[in-house]
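One protein chain omitted, others in place.
Read from first to last, the chains carry the letters A, B and C; within each, the first residue is number 1.
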Amino acid sequence: MRSTSALRTDSLSLLCAALGGAVLLFIIAPLASLCLSCSLPELAETAGDDEVQASIWLTLWTSMAATVFCAVAAIPLAYLLARKDFPLKGLVSGIIDLPVVIPHVAAGLALLTVVSRGAALGRAADKIGISFIGNSLAVMLAMAFVSVPYLINSARDGFAAVPERLEKAALSLGANPFRVFLTVSVPLAARPIISGMIMMWARGMSEFGAVMIIAYRPMITPVLIFERFSAFGLKYAQSVAVLFIAVCLVFFVVLRLLAGGKKDAQR
Amino acid sequence: MRSTSALRTDSLSLLCAALGGAVLLFIIAPLASLCLSCSLPELAETAGDDEVQASIWLTLWTSMAATVFCAVAAIPLAYLLARKDFPLKGLVSGIIDLPVVIPHVAAGLALLTVVSRGAALGRAADKIGISFIGNSLAVMLAMAFVSVPYLINSARDGFAAVPERLEKAALSLGANPFRVFLTVSVPLAARPIISGMIMMWARGMSEFGAVMIIAYRPMITPVLIFERFSAFGLKYAQSVAVLFIAVCLVFFVVLRLLAGGKKDAQR
Amino acid sequence: MLSVRQICKTYPGFGIKDVSFEVQQCEYFVLLGPTGAGKSVMLEIIAGLTRPDSGSVLLDGRDITGEKIQNRRISLVFQSSALFPHMSVYENVAYPLRWCGRTRSQIDQRVAKLADDFDFSHLLEARPQTLSGGESQRVSLARAVASEPRCLLLDEPLSSLDASSRCEIRSLLRNISANGQLILHVTHDYTEAVSLSTHIAVMEDARIAQIGTVEEIFQHPQSQFIARFVGIRNFFKGRLKAPEAGGTSLRHFATDGLSFSVLTDRPAGQGSVMVRSEDVTITNAASPTSARNNFAGPIVDIAPIGGGVEVIVDIGHGKSLEIAAIITNEAVSALELRLGKKVWVTFKAAAAIFIEG
Partner (left out) sequence: MLSVRQICKTYPGFGIKDVSFEVQQCEYFVLLGPTGAGKSVMLEIIAGLTRPDSGSVLLDGRDITGEKIQNRRISLVFQSSALFPHMSVYENVAYPLRWCGRTRSQIDQRVAKLADDFDFSHLLEARPQTLSGGESQRVSLARAVASEPRCLLLDEPLSSLDASSRCEIRSLLRNISANGQLILHVTHDYTEAVSLSTHIAVMEDARIAQIGTVEEIFQHPQSQFIARFVGIRNFFKGRLKAPEAGGTSLRHFATDGLSFSVLTDRPAGQGSVMVRSEDVTITNAASPTSARNNFAGPIVDIAPIGGGVEVIVDIGHGKSLEIAAIITNEAVSALELRLGKKVWVTFKAAAAIFIEG
């Protein structure tokens, strides 16, 4: 009794740990099972498959391009939401959250009604020689639509946490609002902004429903996995899935570490 | 110059507003276009369709059941993460975030490797007369897997915000840890827990990729929308999509309002 | 009886070393010390929120060092309110009474009694957020007492209150103590210690520097640190007399055969008078002065202290009653002060601070 902490050994903690263990098992078991069902030679063979390589590259660059492109517009919006009061601010926040709540398949259909050759935007784009359908542009659109709320919300929280005192001080030192935004607000909110961009990128990479509707081809990896699964069965899909999961995790962990490292240098 | 605020009219705010407007338009335009492309008679007809009704009910109750079932195990885990320090806590947090990062199609494949008739769990379940495949249980599994991190993270933040002083006071008043957990910690973290459950439910409802792999039938609405789209084209899918978006939004807004109302009564 | 034996607890760069003390039944024990002296750690160890590295805590002879918090029967009251914000005042006070086999009406009665004793019957339906600081602290105390603790731990319970609530809670605490409740009160404010305690332990730098009654600590501090920390050497227990007719605020305070003039509007009763040594003047002969307190006696000590000289004069009749004055070196030579010389000590009524308790 005396050698252990009164705080650590109570039965509530044990129960919590048991239930928590079940949740963790629920997450780990399927992933472990998936990974164990692929042999290394299978994985190596899949990694050498041109179609797989092409789809992974496509998925990586489209999701990153969508994130960077959206960031340019979304970060100033997040600043506005964090700093200014304006009428219907609640409505604007609600609209930003819509893509999170709307089923991805429906989101894909919604995008399709705008960019299909029959729709206004699609026709206009067609005239200047851009086609959304069957183009990586359509993939990016779908990815951006479902994932931009993650970036905006994270950046907004980041800006809200920057002390206004610092911005006021910078203004009083003669810096104009643009300079204050770029040299004070953005650097101080860099961590949550980058973390939001990583979230947005990860979310875009894993998107399936919306992309499937609007751009079955060029084939991003989730679509490829689905196609192989429905055409050839579990066996042929799972090695691609394992490879893709590995790529996602490696990128995610590396980006997180880079972002974390930046924090240590800064604060 | 003097009649307007120096803070409100700077050109930075105008630029932010312009860029923000573009982002909002990007979100609203496709949804508006989708809704406008369906006539009311079409919607009424779709709402009367038995298959559509059945799929919407199935989607609603499976996502809610998955949420409630997971909450029982996930809330104690969230408490543990918020209050105790233990070895490898960072790893546990990382594992919990895995389903967010892993592509949904791959998550579906991972679940399939565990519950398919060929796998250990699937065989065991088969023997006692439960079949995962083609069962609403499989739908729930898929929904729970991809959406449980939202609940855990929100509940953890909620518990972390409950002042430890209150729990200490309750313990010193003779309440055992279970009672403190149920009468102090959970009620005070109720708002973030409920908000996390709403998020988890909304995320589960909109899931497509994982469900598609593990349980094409019974058909949840996202799968039904996709099937109609691929079999009959945009025209036939979009009225189901609009109906489903409407159902999602109505439920989401109502639940949010109920949760918000509870807050006002409590604090 | 609460007994703390040789408690040690080390944190990185901080800790408490070999702390021992005993609190007898009916004592009001104050743990006094500056911020960072380790008072709060000591309190957490007694409450069971932290485990000591070594040493033991005994309550009524039973070793409770490894006992779970909820079984210790030690109630905590914090500086800021720890009322449960999602419950009404009634539910807060009823919290320790539920789940132990009491009937609904027994609980109702007990809460009503406590609300009456602690004067918040009109607030039973209120939410804690709507209470003032003083009201919150009254409810917190009632809730702590409701659990019938063997020992009541108070962590700076008056620090965040305004002056009038402070007075009110002090008299409540005196009542609780008078009912036989063992109390351990942690504070950095020596006026709280003077006003409430029967016994004081002064903590300095992670150790107990001195333990004793209020008089012992104030009149005979055992170290320079304690003398400086408690701040006031001239400390007298006695009784404030009722104001004389005529409506003046000048009042008499009787102590051991002497009577001081003090300015106060507090009701008559037991209490203490404190006078800063810096406010006391020494003269060789009595002369009419606006200062209302003038006493004669021999010098019993002259000691140089930082920036001046401390002169101690015994102004007691028969029984020794020492008063300290801090004066300049120049004054010592000008007045030709030496041990045994009879002098007059003078201080203004405004310099004599009365504290109830």
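The criterion applied here is as follows: a contact is a pair of C-beta atoms (placed from the backbone, for glycine too) under 8 Å apart; a residue touches a chain by one contact, two chains touch by 3 or more.
Being a predicted model, the structure only gives us computed values, none of them experimental.
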{"item": "Touch with the omitted chain, as defined above, among C:S171, C:T289 or C:S320", "value": "C:T289"}
{"item": "Touching the absent chain when the full complex is considered, from A:G134, A:P187, A:G233 or A:G260", "value": "A:P187"}
{"item": "Which residue of C:L131, C:A325 or C:I355 touches the chain not shown here", "value": "C:A325"}
{"item": "Footprint left on chain A by the chain that the document does not show", "value": "163, 165-166, 168-177, 179, 183-184, 187-188, 266-267"}
{"item": "Touching residues (missing chain, whole complex) on chain C", "value": "248-250, 261, 263, 278-279, 281-285, 287-292, 307-308, 311, 325-332, 334-335, 337, 346, 348-351"}
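By our rule, only the chains that are shown with their structure count from here on.
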{"item": "Closest chain to global C-alpha mean, per-chain Cα centroids", "value": "B"}
{"item": "Whole-Å separation of chain centres (CA-atom averages), chain B against chain C", "value": "55"}
{"item": "Rounded Å distance between chain A and chain C, as computed from the means of their C-alpha atoms", "value": "59"}
{"item": "Residues of chain C engaged with two or more neighbouring chains", "value": "48-49, 69"}
{"item": "Sequence positions of chain A contacting 2 or more other chains", "value": "10"}
